[in-house]
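Structure incoming, see below.
The complex appears here without one of its protein chains, the remainder shown in place.
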Amino acid sequence: MNIKVLYFAALREALGTSGETVALPEGCTTLAGVRALIAARGGDWEKLERMKNLRAAINQRMAEPSATVADGDEVAFFPPVTGG
Amino acid sequence: MNIKVLYFAALREALGTSGETVALPEGCTTLAGVRALIAARGGDWEKLERMKNLRAAINQRMAEPSATVADGDEVAFFPPVTGG
Amino acid sequence: MSVSVQEADFDIGAEIDALLAGRTDVGAVATFTGLVRDINDGSGVHAMTLEHYPGMTESALEEIVAQARARWDILAVRVIHRVGTLQPADRIVLVIVAGSHRGEAFAACEFIMDYLKTRAPFWKREDTPEGSRWVDARDADDSAAQRWN
Partner (left out) sequence: MSVSVQEADFDIGAEIDALLAGRTDVGAVATFTGLVRDINDGSGVHAMTLEHYPGMTESALEEIVAQARARWDILAVRVIHRVGTLQPADRIVLVIVAGSHRGEAFAACEFIMDYLKTRAPFWKREDTPEGSRWVDARDADDSAAQRWN
C-alpha cells in the first residue's frame, strides 16, 4: 500500500524535502501510524513527532490522528497555519 | 428669551415648516417645556406631543426632555433617525 | 478629515488607499458599505431621499468616531454619508476602520455603524408604487446599538 506524503513550511525546511512516496506496512492504517512510521527513521525525521501542534490532512482535508489512511491517499503534515 | 426651533423629516412635513423663532415665557426653561408650549398652539402643532418617540437636540447635540434651554439656543425636534 | 456628509458618490478603493497612504503599520482594514435596496418592508423602492440636519450630522459622526477611538486601539477611520436622492444599488454610507489587528477593526467598524444608525440625524424617505413614505426606525437598530453599553 503506497501513499504520497507532503511536508509544508517549517516542517518541509526541517526535513529538507517537500514530499515523498511512502510504502505502508501491514497494519499501518491511520494518520498517527504514518507519522510514527516516518519519525521512526530517526534523525531529522523525529521532528515529525517532536514538532509542537503538528497538523495533518488526508486528500487535502484536515484530519485527526485517528483518521484512516488508504492506498493512493495524499497525506500532508504541516505546522499550524498562519495565513490571512 | 428667544430660541431657534428646527423641525426635520416627517415632523417638518406634518408642521409645514422647517423652523421658526420662538419666544419663551418666564419659567419655560426645559426641552419638555418648549415642546409643550408649541404643542399647546393646537391643530397640527399637537403632533409635537403625539408623534411617537420624538427626539430632540439642543445646539446640535442630542438632549433629554429635562435638558435646560437657554436664550439663543438652537433646539431641534425630529423623529427617530433612519440613516446608514 | 475623517468624516464627510455629501451628495456625491464615493470610491471605496480610493478612500481606502487615501486612508492608508504612507502607512506600513496597518494590518487590518474593515469596511462597511450601505446600499439602497430595491425592496424594503415588502414594497418596491424606486428612489430614496436622505434628509439630514446640516452641522449636527458632521459633529454627531465625529463624536461617534471619537468614541470608537477611545474604546479600541485603532489607527485610522473614515466615514462618508451621502444625502439627497439615490436610486437602488446606489451607495449610501461608507465606514472604513484601519488597525493593527482584525478584532479591533471589525468591532470598531460595527460599533460606528450601530451608533450611526441610532444617533446621527439622517432620515430616509422612500418612493414606492404606493407613494412616498418616511422609513420607520427599526427596533433591531436600537438593540444593535444597546449591546455596546
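For this structure, a couple of remarks:
Letters A, B and C mark the chains as written, and numbering starts fresh at 1 in each.
Heads up, the rule we're going with is that contacts are C-beta pairs under 8 Å (C-beta built on N, C-alpha and C of every residue); 3 or more make two chains touch, one makes a residue touch a chain.
Please read these numbers as outputs of a predicted model, since none were measured by experiment.
Taking the complete complex into account, the chain left out of view touches A, C. Interface residues of chain C with the unshown chain, by the touch rule above, are 11-14, 16, 20, 23-39, 88-89, 100-103, 105-106, 109-110, 113, 140, 144.
Listed by residue number, the positions of chain A touching the unshown chain are 6, 8-10, 13, 53, 57, 60-62, 76, 78-84.
Here is the rule we use: only the chains that are shown with their structure count from here on.
One simple way to say how far apart two chains are is to compare their mean CA positions; for chain A and chain C this gives 48 Å. Rounded to whole angstrom, the centroid-to-centroid distance between chain B and chain C, based on C-alpha atoms, equals 26 Å.
Touching two or more other chains at once is no residue of chain B.
Shared interface positions of chain C, defined as residues touching 2 or more other chains, are absent.
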